[in-house]
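Questions regarding the structure given below will be posed in turn.
Heads up, one of the protein chains got dropped from this complex, but the rest are sitting where they should.
Let's turn to chain A:
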Amino acid sequence: MTTTTATSPVLEASGVTMRFGGLTAVRSVDLTVNSGEIVGLIGPNGAGKTTFFNCLTGLYVPTEGKVSYKGTVLPPKPHLVTSAGIARTFQNIRLFANMTVLENVLVGRHTRTKEGLWSALLRGPGFRKAEAASRERAMELLEFIGLAHKADHLSRNLPYGEQRKLEIARAMASEPGLLLLDEPTAGMNPQETRATEDLVFAIRDRGIAVLVIEHDMRFIFNLSDRVACLVQGEKLVEGTSEVVQGDERVIAAYLGTPFEGAPGAEELAEVEAAEAAEATGTPETAEAPEATETPEAAETPEAAESDAAAEGTTSKEGNAQ
């Protein structure tokens, strides 16, 4: 939306804390997103990523801290946040199921149009013009995400991947300067994930900064200029992909730390053999039999995902829980 230099911050969240009763879901998180940037937000399940998103978009009122967009502090009301220029998608798709694809995008245009009830009833030339302009803009967006041919379908009847795309188009209809994507590739196959990657780059090329939550590590590290890792409500580390991937705490958060007590002699021997074979690194791979490569390589989505899936059963230190 804006053509500022790469350094001007779009979003500045400082000291955002969210408590639910005694539970602190997000603890004093600072995050800055600059214009033209794609920032990734990772963290194990329950780390507070979505809660943080909700704080940014006004769905939750943060207990402490403030969120500002292009220098102005945002009021904690979702519709005001959206009209200020932050749009979002949801982790579990929340389309307007019984509206058509086009209508969904038109709803996204709500903040950029002003026609009220009277002009709707009187149908003056201004109303027609605004409707036509909205439709044109919405169709353009559908074209952009490749759903123009399905404009008149009910959004509930779209396949899963297209529903995700439509949600992005709906968010973009509000002409945001910052787009928050909450797990845009959840449940997608590799091809769809790659397509989403291209889509996010294309969105960035339109001048929209993107903050994206993801579990798919390959996706996030390919995509992001910077990645922040949130664990148990706290920001552990922020930096480029390499920095985050190499950070011991991040690895520990995802894969757990080793037992203090001695593991079985057999396992120990196995780990030692692996260590000897490879370079240095923390022996986190004991539970994942196929992941006997370096810890760096263990960050690949397969291993990360299998670990995330096995999280319940591996209950070691319970760091991720």
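Methods note: a contact is a pair of C-beta atoms (placed from the backbone, for glycine too) under 8 Å apart; a residue touches a chain by one contact, two chains touch by 3 or more; residues count from 1.
Simple rule for what comes next: contacts and distances are computed from a predicted model.
One chain of the assembly is not displayed; among "Branched-chain amino acid ABC transporter permease", "Ferredoxin", "Sarcosine oxidase subunit gamma" or "Cell division topological specificity factor", its UniProt protein name is "Branched-chain amino acid ABC transporter permease". If you put the hidden chain back, the residue from A:131, A:234 or A:267 that touches it is A:131. Among the residues A:59, A:139 or A:274, only A:59 touches the chain that is left out of the figure.
Here the missing chain is touched by one residue of A:12, A:115 or A:225, and it is A:115. Checked against the hidden chain, the listed residues A:90, A:219 or A:254 yield one contact partner: A:90. Taking the complete complex into account, residues 57, 59, 78-79, 82-83, 87-88, 90, 94-100, 103, 106-111, 113, 115-117, 119-121, 123, 127, 130-131, 134, 149, 151-154, 156-157, 170-171, 174 of chain A touch the chain not shown.
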